[in-house]
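Just one protein chain is left out here, and the rest sit where they should.
First chain written, first letter: the chains are A, B, C and D, and each begins at residue 1.
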Amino acid sequence: MITPPAFDLTLVAPELIVFGTALVVLMVDLWLAAERRGVLIAVSLLGLAWAAWMAAVAPDGVSFAGMYVRDALARAGQLLALGVTAAGVLVAPEYLRRGGLDRGEYYVLVLVAGAGAMLMAASRDLLMLFLSLEVLSIPLYILAATARGNPRSQEAGMKYFLLGAFASAFFLYGVALLYGVTGTTRLPDLATAVARLGSSAPAAAGLGLLVIGLGFKAAMVPFHTWAPDVYEGAPFPAAAFMSVVAKVGAFVALLRLFPLTLGALADQWRLLLGVLSAVTMIVGNLAALTQTGYKRLLAYSSIAHTGYMMVGIAIGTPAAVAAVITYLAVYAAMTTGAFAVAIALERGGGEADRIEDYSGLAGRAPLLALATAVFMVSLAGLPPTGGFVAKLGVFAAAVEGGGPGGLALALIGVLTSVISVYYYLRVAYVMYAGEAAGMVRIHASPLVNAVVLLTALVVVQIGILPAAVTAFAQQVGGLLR
Amino acid sequence: MEWAVFVPTAALALAGGVGVIAARQPVHSALALLMVLASLAVSYLLLAAQFIAVLQVIIYAGAIVVLFLFVIMLLHARSGEGPREKLPRQRAEAYVFAALYLGVLLAAALGAAAPLASIAAEFGTAQQVGESLFTTYLLPFELASVILLVGIVAATVLGRRPPEHAGRGKG
Amino acid sequence: MVWPLLGWLTNGLIGRRLSRALAGELACVTVAASFVSALGVLLAVRPAGATDAAVSIVIPLFRWLGAGDLWIDASLIIDALSLVMALVVSGVGFLIHVYSLGYMADDPDLPRYFAYLNLFMFAMLLLVLAGNLLVLFIGWELVGVCSYLLIGYWFARPAAATAGRKAFIVNRIGDAAFLLGLFLLFTQLRTLDILQIRDGAPHLPEGVRTLAALLLFAGATGKSAQLPLHVWLPDAMEGPTPVSALIHAATMVTAGVFLIARLDRLFLTAPVALFVVGIVGALTAFFAATVALRQYDLKRVLAYSTISQLGYMFVAMGALAPVAGIFHLVTQAFFKALLFLAAGSVMHAMHDVIDMRRLGGLARPLRWTAGGFLIGVLAIAGVPPFAGFFSKDLILEEAFALGLSTGNFLPYALALVTAFVTALYMTRAAMLTFSGRPAEAAAHPHEAPPSMLVPMTALAALSVGGGLLGARVAGEPLVEFLAPLIGVKAGEGAVVHPPAGLLVGISIAVALAGIVAGIAVHRGRRDPALGAIAAFLERRWYIDDLYDAVIVAPGRALARWLAGPVDLGIIDGAVNAVGRVLAAVGRAARRLQTGYARQYALGVLVGTLIIVGYWMLR
Amino acid sequence: MVPAPAYLALSAVLFTLGAVGVLVRRNALIIFMAVELMLNSVNLAFVTFARQHGSIDGQVAVFFVLVVAAVEVVVGLALIVDIFRSRETVDIDDVDLLRG
Partner (left out) sequence: MLSLLIFLPLAGAVLLALLPRERQAAIRWAGLAASLATLLVAARLFQIFNPASGDMQFVAHATWVPTLGIGYAVGVDGISLVLVGLTAVIFPLALLGSWGSITERLKAFTMSMLGLETAILGTFLSLDLILFYVFWEAVLIPMAFLIGLWGSENRRYAALKFFLYTMAASVLMLVAIIALHVIAIDGLGERTFDLARLATLSLPPEVQGWLFAAFALAFAVKVPIWPLHTWLPDAHTEAPTAGSVILAAILLKLGTYGFIRFGPTLFPDALLAAAPLLAALAIIGILYGALVSWAQTDLKRLVAFSSVSHLGFVMLGLAALNVQGFQGGLIQMINHGISTGALFLIVGVLYERTHSRLIADYGGVAARMPRFAAVFTVVMLSSAALPGTNGFVGEFLILLGAFRTSAWWAALGAGGVILSVVYLLWAYQQVMHGPLVAKHPDRLVDLTRRELAVFAAIIVMIFAVGLYPRVLLDRSEATVNAVLARLQRPAATAVTVSPR
């Protein structure tokens, strides 16, 4: 007779609620008339709100035989994932209706991917982590290809899937190797076992392979190559969602894995992650310099931001962990916002994905343009926006905790930020200085507007009064002490 | 005794592996893959993983390879590779780096090797695996079901006839 | 005491303001008021000064600026020297204002002219009355600006505008040296108050004194058009003639002389500097006189004569006889202003023709003018009893005395030669202009209006009688007035008293010889200098050309080179190159993004290889 | 008894073969099969390690990998079919609209 272990369902309530919402949406969609899809949005949002509330109030703890942990990091990851999932739901409907892609499954996939990201934050076991990663990834592959019949969307889905599966295999081999040397996949046991081994080639290889799997999701150089193509090909709402949700999942997992679990072995991974972050900052920003497409620009920008956040991972001090959390929040807000603005535009019946399409936007939609300007300024890391606070936190942590290497990372970071100013401000400049672009129409959907407004407010709020966010992030950093 | 079984299966697996990536026709690849899968199932038996071996045969050989074959037939003759190699250096580079990687991987994997433990008779039985799945691995097990659900949704999303004026955006 | 001074100051300022709106008469009135006030002050001081002429009355106005241990009080000094200068400035200035009323009568922009002129008067008075070297410097620079504005008054003429600019720039060069001198004095003495400097200067180390004196003298050469900074003055003749008379003959150019007199104790205790002063003065005197021989522009002749006479004054300074210098300054102000006004009258009559080769035979139609000019010539040539004789003779005497005491007879020799040349070229100029055949352009020469003639007459009178101020026969009132104040008494350094009578005879003889030679040369229609020398003189010793070739042209070329190849090419080029390199790298990074999934996968594999390989081998 | 290194070596070789397949083949179907090959090599490693430690965890892991592999095949094949419908090709190099 099999006796189920003691487990606490309230602990996993947020994820359960989101999965449940996804199921409800799936079912309701079957019976729902096409023109009443608004119900799906409402249901999704309600579910997400409930989950968020549960995530905020549910107690900390470990359950499911040590597979699942709820602590400050998990909570941060869950709230972030819920936030970006809500945004992912909100930005979609108008666009999907325009493109004739309006299907209930879209929301199901968004919700499931969101839940996957939440679980990555709470995984306390490598297999758990792997499954969560797949729960996050597979819906994203499909979302990228949602614009059926559009070769670009198909190509995006195909490339994302192919490379994702390739990277997953590496990740899995890493899990296998670590299991081989330590006999366990549970993170705390793993940490003690690896520490006991000292320098062990298989363990090192296993950890390296884990970096690759997560780095792929986070679009870290040299595993970033999929990102520009996929973002460009994916429908705008999907690109918006995947650019943030995958990052949230990957980074909470990286935080969980490296500073939190393997903090004692920092000597082994710090230099490597530091170099990777430097390369990522440089390549991302330089490649973005000459882009002409808005989506590709944001794609390379997201790569660059991966580099900045990686700095925090590589440093791995409590302050750095807190800085990464702050950065993730800011990144999520500003990138979602920047995509949301683009979703509101349409050129010649298609996506407005060229930078020129934003020409003269300020004259036609001043508030939209202002919000975009805020996003661009924040992405560039300039005060008084959240982007500055985020970068400040990361670089301060690097200088404080990273020794000469940290100083070098901070220097590379600030200098590449200067480069990024060039391409971000070009967008803002075109909006304000250019003639109104022909063929570009503005679809003022209240939902998209709400997302733009909210994200802009968040970006400005964190820029001007960041204390609340940094205090919360510091709790996460406090896990290290 | 075990060697006698292992050596041929390993040889078959390797041959199958080469076959998968070298065959001209996808059908041949699929058959080679089947060969690998079957060989591995035998290996699993040698490693006291009866249940997994069974799963291997049922799921992989029975479902996945069949799915491949099904799609190959669906796409029929035109499913070959294009005539022109667009990445002339790719092949050579792939071999070189893969060889290097093999070295790394071998070093890592062999470094992780240890003497086999002594095991109880019921090790690797369906009951033991199932028990583990429903106790320790309950949550991952549920997650696996979610993943399967996603697969179903994917099939419905991607399998459905595209909408009339689909494909906003360029192209 | 304070009231007339304040009134004086405000006269200058308010006059400038009002004259913009009203006509030129107001300007004259304000200057007259200045003169009267100065006279009043003189009379007020005189009784007090009878017993102690060395007294200096300081009138503090306000604390101008302060920073750290630097405190600059804006204050004025009333003493013999400043009063003499103020009287000359305001007196001659007044006459020239009046003259201008006639001369500039049909100029459309008259208020501007008088505004500048009044501003100049204010600045000049500020200069001479300043109680603080920095305040003096303000006046010093201000007169330069006014000079610039007035030379370039007819700004539509490129030559005038350029001349004004040149004057300003050359002055600025001297001023920069002046400023450095100020700094040196301040760092040593912690003050810029003139009286304190006078008291403190003798206690400074010798080297500092010399350096400070030389720096200040460099400033003086700029303002007083001494070698090598004389080049602006001849060009300054592009300005209206009354301006030339006032600024470039009578007042501003004497500022350098005044400065040395003002800081006599500094200079007189710095023998090396004094030596330089004397030599430069003598050389300048000689140089300018020779150049004047070959000029055909009447005003330019006068300009070079001014330079030459200023040279004399510096000779006097160099000869430890500042009083003599001031004396010559005063007389020169009279007769040079007279000469300029007469020249202006000629121009007025001849519709601005100034080339002496196109003039001639004007003595008859312009009787008064010719008379005035003749008096001026005699005065400058040093013929007794005209004013120039007394002052120039005094200088020659002192120079000789210097030679006796130090063995340096160069200043005396040059001064003597110059006296001869001066008489020669002035006679030539007078003959060319007024005698001989009526010139081609002499269409209908007409005598000037009374507003021009009256000042000329007054100046002529002063040129005749001004010498009495310092003449021994009249008891040397000026010398007596000044001597107690200006530190070292004139001639004190001279151990051996020169044979005064002999020297007087020599100088008279030289002057007469010059005049005779001039007449002879003119009669003989021969050029006073020959061949290569003529060209040399005509090109003004090639000094202007040298400046153009050595400083201006290379400077301009340097500027262009810096602005073009260096700034845009190298410095900015480097900046832009950074951008280009980054963009190129960016494009290269883009090219890596080929679009082929298999290649991306290869990238993943290679990345994995590096990371895992590194980690295992670490 | 066949010792663990033999299995592990086989696993490593198969993994590399799969990776080579992904890199050198252009037929998307075969590429997916190569990916399956890689996953199977991982499974072999898991099973070997499970035997090595005498713990069942490795075998459970194989179960999960199997599930994921199955779903990946479904998704991947659906994508291929979809692309084939519009482009009439399964050559991965022909899928190169997005670049730069």
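One rule holds for everything that comes next: a contact is a pair of C-beta atoms (placed from the backbone, for glycine too) under 8 Å apart; a residue touches a chain by one contact, two chains touch by 3 or more.
It should be emphasised that the depicted structure is a prediction, and the values quoted were computed from it without experimental measurement.
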Where the missing chain makes contact, among the chains that are shown: A, C
Which residue of C:Ile169, C:Val272, C:Ala413 or C:Ile610 touches the chain not shown here: C:Ile169
Sole contact to the chain not displayed, among A:Leu197, A:Val414 or A:Leu480: A:Val414
Option from C:Ala549, C:Ala563, C:Ala588 or C:Leu617 whose C-beta touches the chain left out: C:Ala563
Contacting the left-out chain in the complete assembly, out of A:Ala344, A:Leu382 or A:Val459: A:Leu382
Residues belonging to chain A that touch the chain removed from view: 322, 362-363, 377, 382-384, 388-389, 392-393, 395-396, 399-400, 407, 410-411, 414-415, 417-419, 421-422, 425-426, 429, 432-433, 465-467, 470-471, 473-474
Interface with the undisplayed chain - residues on chain C: 62-70, 112, 134, 137-138, 140-142, 145, 148-149, 152, 155-158, 161-162, 165, 168-169, 172-173, 175-177, 179-180, 182-184, 186-187, 555-556, 558-560, 562-564, 567, 571-572, 575, 579
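Criterion: only the chains that are shown with their structure count from here on.
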Taking each chain's C-alpha mean as its centre, the one farthest from chain C: B
Chain occupying the most central position, where position means C-alpha average: A
Cα-centroid distance, chain B relative to chain C, in whole angstrom: 101
Separation of mean Cα positions, chain C and chain A [Å, integer]: 78
Overlap residues in chain B, where contacts from two or more other chains coincide: 86-87, 90, 94, 98, 101, 104-105, 107-109, 112-113, 136-137, 140, 144, 147, 150-151, 154, 158, 171
Junction residues of chain C, two or more chains touched: 590, 593-599, 601-602, 605-606, 608, 612, 616
Pairwise touch network: line, ring, star, complete, or other: complete
Chain B residues touching chain C - in the complex, by the definition given at the top: 86-87, 90, 93-94, 97-98, 100-101, 104, 107-108
Of all residues in chain C, those that touch chain D in their complex: 590-591, 593-598, 601-602, 605
Chain A contact footprint on chain B (complex, rising order): 104-105, 107-109, 111-113, 130-131, 134-140, 143-144, 146-147, 149-151, 153-154, 156-158, 160, 162-171
